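A single protein chain has been omitted; all remaining protein chains appear in their positions.
Chain nomenclature is as follows: A, B and C, assigned in order of appearance, with residue numbering initiated at 1 for each chain independently.
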Amino acid sequence: MEQYDRRPARQVTVPLVRRDSIGASHHVLTFEYDTPLEAQAGQFVMVRGTNWGQSPFLPRPMSLLHGGKRPSILVKVVGEGTRRLANAEPGDLFSVLAPLGRPWSPCSSHRVPILVAGGVGVCPLLFLARTLKQQGIRPVALYGGRSSGDLVLYEELQAESDLRLATEDGSAGVKGKVTALLDEALMEADGRATVYTCGPRAMMASVVAAARKANVPCEVSLETVMACGYGVCLGCAVPRFDGGYVYACSEGACIDGRVIDWKK
Amino acid sequence: MEQYDRRPARQVTVPLVRRDSIGASHHVLTFEYDTPLEAQAGQFVMVRGTNWGQSPFLPRPMSLLHGGKRPSILVKVVGEGTRRLANAEPGDLFSVLAPLGRPWSPCSSHRVPILVAGGVGVCPLLFLARTLKQQGIRPVALYGGRSSGDLVLYEELQAESDLRLATEDGSAGVKGKVTALLDEALMEADGRATVYTCGPRAMMASVVAAARKANVPCEVSLETVMACGYGVCLGCAVPRFDGGYVYACSEGACIDGRVIDWKK
Amino acid sequence: MDLQVKIGELSLSNPVLTASGTFGYGIEFESFFDISRLGGICTKGLSLLPRVGNPPPRIRETASGMLNAIGLANIGVEAFCKDKLPRLRELGATVIPNLYASSVEDFIALAERLDREEGIAAVEVNVSCPNVTKGGLAFGVDPVAAAGVTAAVCKATRFPVWVKLSPEAGRITDVACACEEAGAQALSAINTIRGFAIDTETWRPLLANRTGGLSGPAIKPIAVRMVWEICQAVRIPVIGVGGIASAEDAIEFMLAGASAVQVGSANFRDPMASMTVLEGISAYCERKGLAAKDLIGKVVLD
Partner (left out) sequence: MDLQVKIGELSLSNPVLTASGTFGYGIEFESFFDISRLGGICTKGLSLLPRVGNPPPRIRETASGMLNAIGLANIGVEAFCKDKLPRLRELGATVIPNLYASSVEDFIALAERLDREEGIAAVEVNVSCPNVTKGGLAFGVDPVAAAGVTAAVCKATRFPVWVKLSPEAGRITDVACACEEAGAQALSAINTIRGFAIDTETWRPLLANRTGGLSGPAIKPIAVRMVWEICQAVRIPVIGVGGIASAEDAIEFMLAGASAVQVGSANFRDPMASMTVLEGISAYCERKGLAAKDLIGKVVLD
């Protein structure tokens, strides 16, 4: 199962050193490590404020934008935990467990990486684009959202990729779903693509279906509720095509899209 | 029971506008009201951060240093709730229920008010000293603590009173307990004193006993655990001399010291 | 907005009540809001004679909740009828006296005394107080004893009888069914769950009574589960209580099957809590285009 070189996760208490707020609901948080966090694209952290007291009880899973001395995450506010993260100030301390999960598989050199992002699903893909760039590969990136406001960090992604946007209201890029862009990109790649996708479940399901039709590999990054993030609570089960379950935190987050039962 | 003119308490959401930290463990918090808080010396607030989430569950009782447009409290950090109060930043919002409790009784004009404070028990007494000053009365104030660091806000109290200090380690004022100063002050007043006291239970018990011996009235401000602060949880019971209980939030906080069973 | 709900033959203007022991005798809230706006007020538990209650400390905060061992301190039924009820009537409140006794005879006497009064919507029989040495829990964990008290009170009063159930019965549905058969018009669930806390420095219990009842958001999932189970077992209305602090909490109980809810410990943290819940339910129903009663039992199980 584990063909990649996984570094053991470390639990550290680190300060927030920067909060860059992009509108009210999106915030890039940057932490400062003593010894660099060696993480690979597609890996995530479990993060919890040391001042959260007894509630929220659990840490929150967040994809890494990059590792290093100052790793960062992008937080979208959807509930109490993300609200607390968004309200944090530089200097506040956080427990961070990282790096976690299976990273993206490498893209073989004779294939074009196509990155398909929906909303905050952009995070692990931005990390991937940065990694590919270091390898001298410039991926195609497709990024969709309801409107232009959802396309956070698109400039950062653009710097690393041939980026194409889609919005449902047409406020940026083509009007429609990001999956429409995918058919075109797959055509261009002419059977020599590898697709990487992260976003809403329905979007990922279509992406996996399109990749299957084009007969190219497709990895997805799973999002589920998680209690532990490191394989012991068994809470992050995702239905598998054969009736069993995969565990998103340990067998994922990044996993072959065909393994998942997308109808469940 | 209620001979004083009590304003109904109001529940408001107000911002913190100032936090003055006196060392690591004492913090004066000032809130900003739209319409002034009409409070009397000896009254208190129940205060809770709107961002505390589900835990700590309850608000915390805190004596008012004064009312008005910008009422303030002094918080000593002893646990989770006071720690959160101490970490608050200007702009943070708080639910405040005030004014609560029975204030100090007025001091009759032919008596000398003697204020006996221990530790953060100084708060309701500082408010009292300020009120007396407005009435042209300069009280005697006795203020004790373990060491000089415990005597927070003593300059403020000094401005309004003839202040005498006592510390157990002798680092400020006379060496010993504040109750030693009381005998002297009672002697000076020659039977025409009214004593007001707030501090640790053992201290208040001695003060009440000394006042009784000198045959002068003595009011105490009760400190107990409180859930509601306005008379409905019945959690703040304090044993009464006759076997029943008084409720610190509604029959106190300020109450005739002889009503309390100090042996319990 | 149609917020009306029915508890047996009794019609309440809305499903938001306040829980016994967390709202005093109701009059304490006069200066905070118009208490006639509440669906109903369950009073502090009343006994035949006044009770001073347990020695302090009586309360202790815990993670997302609190322990209490008040010991049913109350002014007694006589003082309630004389000093509180007339004012509650004047204010137009919907009053549900909560009754506590340590024997069936005393329960009967209490019910008979209240039966002589006007302006009472129902009585709530507390067979589930964990903080008294006699009665209380003993009735609530035994279906036969609970039914006995229920039948006796029903006979002693013309008012509808609600029974407040204990979460500590091994099978709460057995007690629920027994009370239904004995004539209860509605069931309130749940009372607090006994807990214990010890000071690790002094090694002493943090409550003088040693154990106390746990309430607050901490117990909400347990309370919702029990309400759901009871609703499947009985046909009479169930009133949900346990950890309600927001409209969403209340709606969760109603979806699970509760016909109404009681706001308890949340009143301590905010005297306006019950109004916040009421306004939230009203806004929710408006947004969804629903009447409050359309929520009852509508959890989707597939």
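The working rule: a contact is a pair of C-beta atoms (placed from the backbone, for glycine too) under 8 Å apart; a residue touches a chain by one contact, two chains touch by 3 or more.
Quantities reported herein were computed from a predicted structural model and do not represent experimental measurements.
Asker: List the displayed chains that the omitted chain touches in the full complex.
Answerer: A, B, C
Asker: One chain is left out of this view; which of C:35, C:256, C:278 or C:292 touches it in the full complex?
Answerer: Of the listed residues, the one touching the omitted chain is C:256.
Asker: May I ask which residue of A:17, A:180, A:209 or A:227 touches the chain that does not appear here?
Answerer: Of these options, the touching residue for the absent chain is A:227.
Asker: In the complete assembly, which of C:49, C:283 or C:299 touches the absent chain?
Answerer: For the chain that is not drawn, the touching residue is C:299.
Asker: Pick from C:77, C:101 or C:193: which residue touches the chain that isn't shown?
Answerer: Residue touching the chain left out of view: C:193.
Asker: Could you please point out the subunit B residues that touch the chain left off the display?
Answerer: 54-55
Asker: For subunit C, which positions touch the chain that isn't shown here?
Answerer: Spelled out for subunit C, the touching residues are 62-65, 67, 141, 168-171, 193-198, 200, 202-205, 210-212, 214, 216-222, 224-225, 228, 243, 248, 251-252, 255-256, 284, 298-301.
Asker: Quickly run down the residues of subunit A that touch the omitted chain.
Answerer: Answer for subunit A: residues 8-9, 11, 48, 54-59, 95, 97, 224-228, 230-239, 243-245, 264 touch the chain left out.
As a working rule, only the chains that are shown with their structure count from here on.
Asker: If each hop has to land on a touching chain, what is the smallest number of hops from subunit B to subunit C?
Answerer: Graph distance in the chain contact network comes out at 1.
Asker: Which chain has its C-alpha centre closest to the mean of all protein C-alpha atoms shown?
Answerer: C
Asker: Taking each chain's centre as the mean of its C-alpha atoms, give the chain farthest from subunit B.
Answerer: The most remote chain is A.
Asker: Measure off the straight-line distance from the CA centroid of subunit B to the CA centroid of subunit C, and report it in whole Å.
Answerer: 35
Asker: Using mean C-alpha positions as chain centres, tell me how far subunit A is from subunit C in Å, no decimals.
Answerer: Result: the chain centres lie 47 Å from each other.
Asker: What residues in subunit C touch two or more of the other chains?
Answerer: Counting only residues that touch two or more other chains, subunit C contributes 63-64.
Asker: Two or more other chains touching the same residue: where does that happen in subunit A?
Answerer: Residues 54-55 of subunit A touch two or more partner chains.
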